[in-house]
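What follows is a structure written as structure tokens; I'll ask about it next.
Then we have chain A:
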Amino acid sequence: MFDTAFSSIESVLVVSLLLTPVISGLLVTLLKRKRIIETTTVISSLLILIQGLFLLSSILEKKSILIFDGIFYLDSLSAIMIITISLVGFLSSLYSVNYMGRQYEKLIVDRQKLVRYYQGFNMFLFTMLLVPISNNLGIMWIAIEATTLVSVLLIMLYTKQGSIEASWKYLLIATVGLSLALFGIILFYYANSVYDNSFNSIHGMDWTNMVENAPQFDPNLVKFAFIFILVGFGTKAGLAPMHTWLPDAHSEAPSPISALLSGVLLNCAFYGLLRFHIISSHSIGSGFSNTLLIILGIISLGIAAASIYFQKDIKRMLAFSSVEHMGIISVSMGFGVFLGIYGALLHVINHAVVKSLLFFSSGSISQKYQTKSIADTSGIIKTMPITGFMFLIGGLAIIGMPPFNIFMSEFLMLSSGFSSENFLASALVILFLVVIFASFGKHLLHMIFGNPKSVMEKGDLGKLSILPMVILVSIVFIMGIYVPEPLQTLIEDASKIILVGGANS
Partner candidate 1 sequence: MSDFSMLEYGLGTLQALLIIVLSPLIVGVMRKIKAKSQKRTGSGIFQPYYDIIKLLRKDEIVSDQSSWIFRYTPWINFVSTASAAFFIPVFLVYSPFGVVGDILLVVGLFALGRFFTMLAGLDVASSFGGLGSSREMMVSALLEPALFMTIFVIALFYGGTNISTIVSSANDMSILIVPGVLFALIAFFIIMMAETGKLPFDNPSTHLELTMIHESMILEYSGKNLALMEWSHAIKQMILFTLFVDIFFTWNFVEQISLVGISIGILFFIAKVSALASFTAFIETRVAKWRLFRVSDLIAMAISSSMIGVIFFFL
Partner candidate 2 sequence: MSDLILPTQIDLLHVSAVILLVATFGIVVRRGFSDWLHAYRYQTIILAGVVALIAFVTGIWELYIVSALTLGIKAIVIPKVLFYVTKKLDSPIKLEINPYVSLRISVIVSALLVTMSYFMALQLPISSDKTIAVFLPVSFSLFFIGLFIIISRRKALNQIVGLLTIENGLFLFAVVVTHGFSLVIEIGLMADILVGVVISSILLFRMSRTFDSIDIKNLESLRDD
């Protein structure tokens, strides 16, 4: 079997992609020196990024790759995920060197915890990479559940009361949600196996297989199942009102991990949702799932708008803005026209970039000010000019100010909203966006400008903390007015994959 398996270069790439974090995790466990484990992690994540880019190129040429007789399946959609994961993963590993280094110096974490951190980091990357690659939906589910467990471990790194509480809630809610999702998966599986009476065959749960058989599924069953899927994966993807774990977990985790959680993990869960969205679109037309997506998305936007205005904690505010943006993605997906889906996928990337930028900068800021409270943080631009500037850019980008990248995807979303004649939804979205704009802007201005409360020495926190932000900011600027050609084609292919189902609605 293996000689056939490794015949293609992609299979090698995939395997190495999956093995790299595992190996580095093992290395970290074995040799416990601070410097070394840091470098190992950074290098491994860099390798992951590079392999991801290679995979991307090969996917660009041959639209979809099916290897290990259908355990792993990659198409443009998963390529987008992989690229996002590996990019943010690399940058946050780079950032963690500085961030965790400081925590280490401040004796907030000891050596052993540092080791655990980097182990967790690598495992986290591994599990997340497994999600978009796996073709078998059961494995995908397991991977997503695994991400929960690993990230809980990472949140549990500190023994503060807050982190205990956050991780407990996160564990409980996410697991419950995912069990709902599993329920849905089983139903889909049943529907599939009923169709070609292939009970208990490993391929019965393959996405490719399901998509093929989708048109023959029993519509009511599909509806029933999709609701479970939506609620389940929606919980993990932070769609309101199942988002409740999100602000706690994101605010209590170490900043690099918050970046990963917000920027990538949510997208992974949403990816799972998308796969089933496609199946159900194939089977009963996209109208049904689109409506649900729009409803949940708008609820998320509304709740995020409400919560951001009164927010007192920087990272909680950012977390709620993640809820908002997941809402935007799902609404934009739900509009179900090419432009909207394109916008949604673009938004996945943009949001990942901007949100990790924000989490990095806020991490440095809260380290500098030694508080996460918005009220006590002011005059950043004076105390730490570069970080402050980055934070400003990130903030302006996240509230959808041109010429930054988020604006483009939101522009696409709203255009699609109008052109698909969901006027009410679009109007609501605009309303909530303006509210969020006002509230977030208020906090942003207060934090960045004005004079700092207490006198503190001027200066940023080291080059390694600045470097990732600089990279991200440059991406933000570039993507603001121009999406690179390969990315365009990639996103277009992915949108086509999703849109196919929409044809018979």
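As a convention for this text, contacts are C-beta pairs under 8 Å (C-beta built on N, C-alpha and C of every residue); 3 or more make two chains touch, one makes a residue touch a chain; residues count from 1.
Keep in mind how these were chosen: all candidates are chains of the complex that A comes from, given by their letters.
Since the structure is predicted, the reported quantities are computational estimates derived from the model, not experimental observations.
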item: Neighbour of chain A by the touch rule, complex-wide, chosen among 1 or 2; value: 2
item: Residues of chain A that touch candidate 2 when the two form their complex; value: 136, 138-139, 142, 145-146, 149, 152-153, 156, 159, 161-162, 164-169, 171-172, 175-176, 179, 182-183, 186-187, 189-190, 193-194, 199-202, 204-205, 218, 220-221, 224, 247-248, 251-252, 307, 310-311, 316
